[in-house]
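Removed from the display is one protein chain of the complex; every other protein chain stays in position.
Lettered A and B in written order, each chain numbered from 1.
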Amino acid sequence: MLMLEKRPQPSRAFAYLTPLLAVLATMIAGGLMFAALGKDPIEAIRTIFWDPLFGEFSFYYRPQLLVKGAPLVLIAIGLSLGFKAGIWNIGAEGQYIVGAICGAGTGLAFYPMESWIIFPLMILAGAIGGMLWAMIPAILKVKFGTNEILVSLMLVYVAEQLLASMSLGLLKNPEGFGFPGSRNLQQYASAHNADIIEGSGMHWGVAFAFIAVIFAYILLNRHMLGYAIRLTGEAPRAARFAGINPARLILFCLGASGALAGLAGLFEVSGPAGQISIDFNTGYGFTAIIVAFLGRLHPVGILLAGLLMALTYIGGEIAQGSLGLPGAAIQMFQGMLLFFLLAVDVLTNYRLRFSQKGAA
Amino acid sequence: MDLSAINPALLLASLMVAATPILLAAIGELVTEKSGVLNLGVEGMMITGAICGFAATIETGSPAIGFVAAAVGGALLSLLFAFLTQFALANQVASGLALTLFGLGLSSLLGQDYVGLKPPSTPQLDIPILSDLPVLGQILFRHDMMVYFALALVAAVWAALKFTRVGLILRAVGESHDAAHALGYKVVRIRVLAIMFGGACAGLGGAYISLIRVPQWTEGMTAGAGWIALALVVFASWKPWRVLLGAYLFGGVTVLQLNLQAAGLAIPVEYLSMSPYLITILVLVIMSSDRSKAPASLGRIFHASQ
């Protein structure tokens, strides 16, 4: 019989190995799924993982990698801080929406004035909007002990309704012939989150994502606050004994992750998406949860995981077009990745052994 | 606006219908949580149940078979969660989220060919004599089978937890898995069964949405019902009858806001649609001071160390 035996201490080798194992297992299981759907599995895997990077049209897809990866990394970095401390913000999707609404709203308030100050103000508004939205579960948790998982999630649905109301009402383009949705910020120079280097995909959100990775790395490894986060996650009682104030930590973790999700929303609405519309949000806030875990809650890991996940998005779209692979299959593929990761992660802390059952 | 268009008897009757999906899912989750396992994958299991039930009903023409398929589908999906948390000892919060994300993907994949179809209707189970009672008959006794089944299930779970040895063991495992293990109870086996029960119930709840309440298949159609069911268990302080009360309360809010939308209240539709979620938050805030009834081992990982 197979038995688990706790390792005296976590295995470093497996900490690095498990994400790779999970990706490999997902490719195999995903391949089987694609085969079951009647597609050539090798072809499908190649289309998803190879073509965007090295295929014929890779010059077009490679920048897309940054465009899709940036919001995932930004959000996941924020989430990872909380997840490390056992604070579960799973409403990043809502904070992303509210950040976009606040940021876009700020920009549109200045329309049609042109000024360099508008975009920085939008960034600020996006971050503050996301942060305030995340502060709702944070404050409720601190004040009343309310479960932050459920509250942050409920607020996603509220934010979606808010988004609908905004694109039909307050932010609706007055020159939009009655169609829902705001003015297109891509056509408003002061508010447009354009590529920093033309055609590179490198917009301000990408820059912020890299900064967030570096910032989080320093915070977690070199700063007392990062130590407090890790200690609270691993041993909450020891953290209180050390003198860490749990309420302050909750406010910080949720606030920071909300601000980063808000930023991601702002950069998306002012750049790739261009406008506030009913279907503006595409689930980055949820996929970022997968990214955070796949990156093992480590900043550099998250960066790599975000790019990988972006690859599956882009590759998935190509496969949809060229192979007729259903979009849902890609979604399932991503879900599978998280599953396999959680399953093989046990090897970091435990080793497998065969027990001699007959000995008794 | 025209409030007189709202018929109170019909409102109450449809309240029972609106409450049934979350009632089923919540009572299942209650049993899972009583065993000490927090499964946040209710939404994923519900939506999987919704499509399994819907597909089986379309293929066989029988809603009864559909509901069975939904229960089986939900339970099978929950086995993934059981594997992760009970054998691979993964974090329950993360595993539950994974289950939801996976379930949403799986259901839309399975449901591709079923979009826009209409399922055969589920027969009403008019209870003789009682259904002819004025007003009360319409409210209480002219429903489909599943409405009564959900009620019976609440009663059965209540009785099992309170009076039977199985219930006692379940509570004991949720209270302290170490103590239960020391006494020789199979903690993992009991928890896997509880997780599967929760999955089956969530599946039934999902199928109720796709087969009766809506009835059709659209992607993501559970729209947070699974999360509301989770909130309901907290609201109910892990007590079956309070789950019933809570479910009817939420059913009432949902139906009322729909009726108000239809009656053309001067509030934009979006704000009315927010109301069930906002009320859920409000209720969570009110109830969160009373965490004391939570099973003491809830969410903790069990690994027999010998």
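Heads up, the rule we're going with is that a contact is a pair of C-beta atoms (placed from the backbone, for glycine too) under 8 Å apart; a residue touches a chain by one contact, two chains touch by 3 or more.
The definition used in the following text is that contacts and distances are computed from a predicted model.
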item	value
Protein name as given in UniProt for the chain not displayed, "Formate dehydrogenase-N subunit alpha", "NADH-quinone oxidoreductase subunit L", "ABC transporter" or "DNA mismatch repair proteins mutS family domain-containing protein"	"ABC transporter"
Among A:P10, A:P120, A:G169 or A:G321, residue touching the chain not depicted	A:P10
Residue in contact with the excluded chain [from B:L11, B:I169 or B:L282]	B:I169
Among A:A36, A:A238, A:V300 or A:L352, residue touching the chain not depicted	A:A238
Subunit A residues touching the omitted chain (full complex)	5, 8-10, 222-225, 227, 230-231, 234-235, 237-243, 245, 356, 359-360
Subunit B residues that touch the omitted chain in the full complex	165, 168-169, 171-172, 175-176, 178-180, 182-185, 292, 295-296, 306
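Here is the rule we use: only the chains that are shown with their structure count from here on.
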item	value
Subunit B contact footprint on subunit A (complex, rising order)	4, 6, 83, 88, 90, 140, 144-147, 149-151, 153-158, 161-162, 164-165, 168-169, 286, 289-290, 293, 326-336, 338-339, 342-346, 349-350
Subunit B - residues contacting subunit A, complex	40, 80, 83-84, 87-91, 93-95, 97-98, 101-106, 108-109, 111-112, 219, 223-224, 227-228, 230-231, 234, 268, 270-271, 273-274, 277-278, 280-281, 284-285, 288-289, 291, 303, 305
